[in-house]
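Note that one protein chain is taken out, while the other chains of the complex remain in position.
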Amino acid sequence: MKQKELVFGTAYYPEYMPYDRIDQDLNMMKKAGMNVVRIAESTWSTLEREEGIYDFSYIDCVLEKAFERKMYVIIGTPTYAIPSWLARKDADILVTTKNGRANYGHRQLINILNPVFREHAENIICRLVEHTASHPSVIGFQIDNETKHYGNDGEQMQKLFQEYLQEKYKDTDTFNKAFYLAYWSNSIHNWEDLPDMKGCVNGGLVGEYEAFKRSIAAKYLKWQAQLVGRHKRDDQFITQNFDFEWKKFGADIAQDGYSYGVQPDINHLEGAQYVDLVGTDIYHPTQDNLTGAEIAFGGDSIRSLKNENYLVLECQAQAFKYWTPYPGQLRLQAYSHLASGAMGIMYWNWHSIHNGYETYWRGLLSHDLQENPAYEEACVIGAEWKKHEQKLRGLVKNNKIALLVDNRSLTALKWYPIDRDLSYNDVVRWMYDSLYEMNLECDVVDVKALKEEKYNMIVVPALYCADEDLIQRLDVFVKNGGVLVSSFRSFVANEQASVYPDAQPHNLTECFGMTYNQFTEPGRSKLFGEELSYYMELLKPDKAESLANYEHPYWNPYAGITRNMYGEGTAFYVGCFTTKECLKKVFREAAEKAGILISSLVWPVTIRSGVTENEKNIHYILHYSENAKDIICPYEKVIDILTDVVYEKGDNIHLSDWDVVILEEL
Amino acid sequence: MKQKELVFGTAYYPEYMPYDRIDQDLNMMKKAGMNVVRIAESTWSTLEREEGIYDFSYIDCVLEKAFERKMYVIIGTPTYAIPSWLARKDADILVTTKNGRANYGHRQLINILNPVFREHAENIICRLVEHTASHPSVIGFQIDNETKHYGNDGEQMQKLFQEYLQEKYKDTDTFNKAFYLAYWSNSIHNWEDLPDMKGCVNGGLVGEYEAFKRSIAAKYLKWQAQLVGRHKRDDQFITQNFDFEWKKFGADIAQDGYSYGVQPDINHLEGAQYVDLVGTDIYHPTQDNLTGAEIAFGGDSIRSLKNENYLVLECQAQAFKYWTPYPGQLRLQAYSHLASGAMGIMYWNWHSIHNGYETYWRGLLSHDLQENPAYEEACVIGAEWKKHEQKLRGLVKNNKIALLVDNRSLTALKWYPIDRDLSYNDVVRWMYDSLYEMNLECDVVDVKALKEEKYNMIVVPALYCADEDLIQRLDVFVKNGGVLVSSFRSFVANEQASVYPDAQPHNLTECFGMTYNQFTEPGRSKLFGEELSYYMELLKPDKAESLANYEHPYWNPYAGITRNMYGEGTAFYVGCFTTKECLKKVFREAAEKAGILISSLVWPVTIRSGVTENEKNIHYILHYSENAKDIICPYEKVIDILTDVVYEKGDNIHLSDWDVVILEEL
Partner (left out) sequence: MKQKELVFGTAYYPEYMPYDRIDQDLNMMKKAGMNVVRIAESTWSTLEREEGIYDFSYIDCVLEKAFERKMYVIIGTPTYAIPSWLARKDADILVTTKNGRANYGHRQLINILNPVFREHAENIICRLVEHTASHPSVIGFQIDNETKHYGNDGEQMQKLFQEYLQEKYKDTDTFNKAFYLAYWSNSIHNWEDLPDMKGCVNGGLVGEYEAFKRSIAAKYLKWQAQLVGRHKRDDQFITQNFDFEWKKFGADIAQDGYSYGVQPDINHLEGAQYVDLVGTDIYHPTQDNLTGAEIAFGGDSIRSLKNENYLVLECQAQAFKYWTPYPGQLRLQAYSHLASGAMGIMYWNWHSIHNGYETYWRGLLSHDLQENPAYEEACVIGAEWKKHEQKLRGLVKNNKIALLVDNRSLTALKWYPIDRDLSYNDVVRWMYDSLYEMNLECDVVDVKALKEEKYNMIVVPALYCADEDLIQRLDVFVKNGGVLVSSFRSFVANEQASVYPDAQPHNLTECFGMTYNQFTEPGRSKLFGEELSYYMELLKPDKAESLANYEHPYWNPYAGITRNMYGEGTAFYVGCFTTKECLKKVFREAAEKAGILISSLVWPVTIRSGVTENEKNIHYILHYSENAKDIICPYEKVIDILTDVVYEKGDNIHLSDWDVVILEEL
């Protein structure tokens, strides 16, 4: 595809339709300017109705009619929802978790290690790819969907984990020592004595096990990619739909939550190495709660996996009742994805489903399958994209800030929570969102992928598990002039989640110029006159300067935030969970020290910039508000791509509600 | 019995007593004016202490002593609580639900399909009825108690369900299509592949399964009725104690909740066809929260099953601590049951139990088994009823409003909730209670029993599943001059809960003169200046008039409530969950159009009217308030049955706290 066009399309399930509408649907898509559909990813029971009896007719039909309309098709391997005849072949195909064996019915409850499942999955994948790869409309394959380990605690998983431990730690004494297993008589002296992990109470070992399970999920993707690779054409890509940790907000069953933070059940970086093109789905609050933060966070995370443009394989159309979009919001969302570096978007999904499970997670079309306000807005997007795609394609970022994320720290802080109501991802989002609202763009970088030489400033939220090597590199980074901003609960433990038995933050006390050996619930403590919540470390500055001491009768000798000049650089340490406003003060100072320009515009006026394929600097002005306002143009001379209006520095730019302006530097 | 007397009595468990008190208890009952006791319905382990060893002596004793006192006895078949020796015979006798196999101990955890259970149940039922039917005091038999399917997901249930589906849908393709099973690969192409329903995620199929399970429960009643019918005398009735969905309000275990709405686990209409006389239990808040609404709703529901008088087989005496009655409340409650058409009431139960499970669900007597304020008030009721029963017997209603209820819609909206905090029954009660508070009496009619020709006005709360036939009949009803008032979420789907794939409300867009294809959480939307909650549809009036548009920056083009003149009639559609006051405005206008008289008196002065056996129009004035007040007599000339005071139109009628006045038209 090579991004000849902006991708605009939708997931499409003709097999879910109440009557044959393929022509009508594709016509409506075409009218909306769509150019890609994704099909087949949950239709195993349609494609192989009984074992060995195949029917690809609906796929053929879509391919033929798409071809007629010059539309592209992405074929999904249908393995994330299995037919009941397969489940009947071996009870162990359904995953066994802490809660026992799953019942058949829901998707994504598969034991991906089960050999019978693998055998049949291999068969259907190969047949499907063989059947479709030669068709000219097929531009790529999605392997599985939102793949994870599904909490697999089955026999195969545990057996493999034991082998992995044995391979890694060699002897049980080393293993016991690594995780401090003498505690509560949990040490073993014979590998066979490794107990069922379902009962494990050792936070470190649980973390190791979770990391191992994430690996298994990634390797399952590798296996699928190899199968597809055998049959696909060279010009076809392989992608996967990576999703984020879901945040519930208290609504109805099956319809509660949105894409929030780092995914705990597969490591995106590990999985991404097996695909050509990274895809993702990003869902988020809408209406009065549409902020753009999830689109930005998700995009910055996914783009940073390969430092390339990526596919938004799913994004919401009407979704559930809380998210019925206001006029203008679908369009603002679409441009926001582009502004993060997406190659385009595909709705999930085309139509609202008439029965099943996600009946009220509505598609672009309502249940009446007719044109409606959401569809009409999609038509606007399609038309604009067609018109301007040459100017918008292939956005490249050159961010100078990296925000570090880490699956092991996420798992460790589930086991050793900072607070019941403050998760690892809450800390990540507290730091990310503060940057976002300041229009300080960053890469969201897996700790294993950090290339510190690319960045001027590194932001570290709650990096509980940090290995010696990383710690040393960060020390050097600061020494050499970098700016480091760390939150509390960073550099506490090693990869086994074993707390370093020396001064905190481990091996960075010199870098940060302070240490601490006490922490507490804040109670009535304040900082800068503002209340604190959840957690605070009692920092004792040595060379560092205290930016603020706690306001509290007993904790006031201790600092809450410190700054330390170290070598050529500066290291900030935020020892407590503050308001975002308070954190932004630190970021402002840190960015200045890092030589990063800070915009005077702030959210709800969001600015996202980059260089396009034709080497122009462009700036998306995304207006996340229903209140129209004028802003002053901060650029020397720019042209609004969408309207051709030219602005010079100081000119008023009018932003209506939920508006988008895309300024290309002249 | 033929309602020679008003029924006044109690459930009676001499086998639970700390010492032999049968004489003393019956004397106390007699003194209170009681004429009926219900016995035996949970005493299998007493009647058949070991397999095949019977002891009916306590029943004989009660019958003999009741006969001496000219009291009647209803015998309950003892099947809803089984002896442990029976549970030991076959593990499968205890029900298997989503949560696994039940443990022995609690009542109503039986697999009513188990053949061993059936064999022993048949035996004890037949022996008990044979033993007692000839006794002159026995006026009838209650089969089982509060019968339901108990969440039965056992093997027999699933096997029968598969056979039912096969019989109904014939081939798997039709079946797949009916429920859109291609979704998530859930389609089957071989009936044996129908998976365990415990994991089913298809809302429609779950609804079909629940309906099937309700049927099984009803057929179990049929089976019991046939057994009893073989042995009972012709003049003895068969009854069943139907109960309502329970609403928890957050109190202690086992003592939290009250009779709230449509029963999900048996269909009352289906069950009622197998009994001669419909019985029910109705429990409700008391003290400051006594409103009469549950007594009215329960009565209007149960009476409408056969359009006949019914038995209140259980109602509360002192119950648990929240419901200790204020002076006057027991009496007000008793008359309220009569005012709905009850043949009388029986307390649950006579005495407070000294150990077990419901020790603090107190009877009429406290644990000391002596006279107490509740008992003393029962004496007042008994004396009044004896004195006035000729004037109160056999109340007949001729309501012109029907409120439609439907088990399938209830199930569907559990699966596809309008909102986590707004259930189907919440919508039913929102509409019912609004009518009740306006003193607009209605029949509460199962959708399968509607005779639309009887009514001027039909009220439709959240009839999510509506079949084509009903929809057409309602269309005709309005065309012919009827008044239809529907809430949101009606006429959305068919009986399979498959959403109609055309304009909403399905086939009634002309009747209502509007359509919609968007809905949303209300957020800050208002209607008539009042806040909305949970859900709203964005109505687009065509011929209809908007009674109010939403007050919201983006939704204000859409109507919230519409009215449409259609043929000779009028159709109102309430697209959102409003305050009750707002809904009452609609009902007021609708009732006027339907030619139904609206009282100027409103709750807490409740008026319930009807025609008695001796063909007099009577009006119960039920005062649900602790604040005494005077009302103005709205009738030409009436006599208060209880006091013989005559009132003419415009006279003051004094109502003291929790008062009852019964006016007979002269």
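As written, the chain order gives the labels A and B, with residue 1 at the start of each chain.
Note that contacts are C-beta pairs under 8 Å (C-beta built on N, C-alpha and C of every residue); 3 or more make two chains touch, one makes a residue touch a chain.
All values derive from a computational prediction rather than experimental measurement.
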item	value
From B:His367, B:His388 or B:Arg473, residue that would touch the chain that is not displayed	B:His367
Residue among A:Gly52, A:Gly250 or A:Pro501 touching the omitted chain	A:Pro501
Which residue of A:Tyr164, A:Tyr416 or A:Tyr635 touches the chain not shown here	A:Tyr416
Where the unshown chain meets chain B, residue by residue	13, 15-16, 18-19, 42-46, 49-50, 53, 78, 81-85, 87-88, 102-107, 250-253, 287-288, 318, 321-322, 324, 326-327, 352-357, 359-360, 366-370, 372-373, 626
Touching residues on chain A - with respect to the absent chain	179-190, 193-196, 198-204, 416-417, 419-420, 493, 496-504, 517-521, 523-524, 535, 553-554
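Rule of thumb we're sticking to: only the chains that are shown with their structure count from here on.
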item	value
Rounded Å distance, chain A centre to chain B centre (Cα mean)	49
